[in-house]
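Here is subunit A:
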Amino acid sequence: MMSWEHMLPLVTLASSLVTGIVIFFLPERNSAWRSTLNMLGASIKVIAVAVMSRGFLVDGAEYELRFTLALGFDFLLRIDFLSLAFLFLSATLWFLTTIYAIGYLEGSPNRSRFFGFFSLCVTASTGIALAGNLITFFIFYEFLTLVTYPLVVHRGTKKAIRAGRVYLWYNISGGAVLFTAVVSLSALAGSFDFTAGGVLAEMAAGGNRSIHQLIFFLLIAGLGVKSALVPLHGWLPVAMVAPAPVSALLHAVAVVKAGAFGIVRVIYYVYGKEYSSSLGVLFPLALAAAITILYGSLQALNQNDLKKRLAYSTVSQISYIVLGAALASPLAVVGALVHLIHQGFMKITLFFCAGNMAETLELHKVSELHGVGRRMPLTMGAFTLAALGMAGIPPIAGFISKWYLALGGLQDGQLWVIAVLVASTLLNAAYFLPIIYSAWFRELPVDRRPVPLKGKLETRWTLLLPTMVTALFSLGAGLWAGWQWSPLGVCQQIVRGMGLMP
Partner candidate 1 sequence: MMVLVVVIPFSGALVCFLVPKRVRRYAGLAAAAATSLMVILFALIPKGADTFHHALGGWKRPLGIHLQADGLSIIFLLLTAVTAFLVSVYAGPYFDSPQEEKTVDHHFWTLWLLLWGGLNGLYISSDIFNIYVLLELVSLAAVALTTLKGEAEALIAALRYLMAAMLGSLVFLLGVAFLYAEYGILDLGGLGGELRATLPTITAFGLMVFGMLIKTALFPLHFWLPAAHGNAPAPVSAILSALVIKSSYFVLLRLWFEIFPSITTYAAAQLLGAMGAFAILWGSFQAVRQERLKLLVAHSTVSQIGYLFLLFPLTVAQITGEHDPSWSMQAWTGGICQAVSHAAAKAALFLAVGNIVHALGTDRLISLRDLKGRLPLSVFTIGIAGVNLMGLPPSGGFVAKWMLLNAVISSGQWWWIPIIVLGSLLTAGYVFLMLGHVFAPSRKPVLLEPVPRTLEVSAFALALCAIFIGFTTSGIIDLLQMELHAMPVPEALAWSLP
Partner candidate 2 sequence: MTELDSFLVYALTAVTLFALGLHSLLSRRHLLRKIMGLNIMSAGAFLLFISVAHRNGKEFADPVPQAMVITGIVVSISATGFALALARRIRKKTGLTSLDYREKPSPENHNRP
């Protein structure tokens, strides 16, 4: 193999890192250069990820990059089955969100700062995906916390500052807990890389089981902040004041997924499925996830602010991934992983739509959406598609993930999971269907002055295009789920690769 291929993980990382750093130094008014750079970086990342995925899945190539920094302190970037799922998600969605953000923030102040940190944020999530051991994972995990803060407070309003503070306290505290846990593990078990099937059982054989349980608890508590497990979810709905592309990225890719992805890593690549079930830590986690699913959906019902409703919906949806991981039956893991991708596309569509409506018509509340479907049919169409997918209506992507989760519950003999899924589906329908109904079938309120079209499209093409692409992807992922290279097909390969399924 040629040596430049070894550098591919670094290229993937650098494509957004370098872009971010250069953008900081670009003058504010130089928006053409900034957009070009952004798109260039995003394209490089997508291509690099595509090349690596092909190399890894088809040719069985390995991509690994390791620096030893100090005593038991390796910095390791590596492609394995699990990284692919997250990497694919973050690379594609970064590309689309960048287009969206360029359109969304046109003419607003401090764009250099925004896009700089935006790129760093993607760098962090790429790093999380590529991390080959807990230390590297932790480094990028904390980096993510830091670079997201300026995005949350970007607007600089009192509300934004407050949201930033809440966001920080939750995440820095979570980070501190995670730090303790990660250091404890590396002090107890030495330096180890992520290994499918888990390493802890051998590395610390004969170790104190209750200490391992404690560390597991700390790890989950630390990661649970980002993945918004109840009661650690408080920051997520508050952080909604951020600009729409940020919320989209926070919810669909970067922050919450980082937490969920970390939990999957811990269960399958550190503790290992057998060892964690023998420690008896998986059932409490599954229970916490189930509670989060129901609680998030119930809260979403009460929200009138559209973005807040979507935020609580995220709280609920992310825990599907955690639930699937905690069930530990292969089909449930497939469900969890495929939901990682599906939820990303569906949720980002929803946030794009919310942003479109806020940007074009200045609508923020659910109660204001009467008749909006006639003014913005494409946006509302995308919204409808994604919302139905979230609720799990076939043949949209969300149905596939729920189906596999339910199968996993059956396979594991835990029937209560199905009850939770059904209840959650009903709740999802209860908070999404009214929006869809009023948007399409209610009359426009008489007192509202219609906003005239500017040009042929219902809004700027930069806002519309990413929305349509993600919506169609959600539909396509469901329709062609049987294809070998659909998200489902790839996730099945991943789970086979992890050695969980023949």
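Criterion: a residue touches a chain if its C-beta (ideal position, glycine included) is under 8 Å from a C-beta of that chain, and two chains touch if they have at least 3 such contacts; residues count from 1.
Regarding selection, all candidates are chains of the complex that A comes from, given by their letters.
Not measured: the values here are computed from a predicted model.
Pick from 1 or 2: which one touches subunit A in this complex?
1
Going by the contact rule at the top, pick out the subunit A residues touching candidate 1 in the complex.
Contacts found on subunit A: 24, 68-73, 109-110, 113, 135, 138-140, 142-143, 145-146, 149-150, 153-154, 156-158, 160-161, 164-165, 168, 172-173, 175-177, 179-180, 183-184, 186-188.
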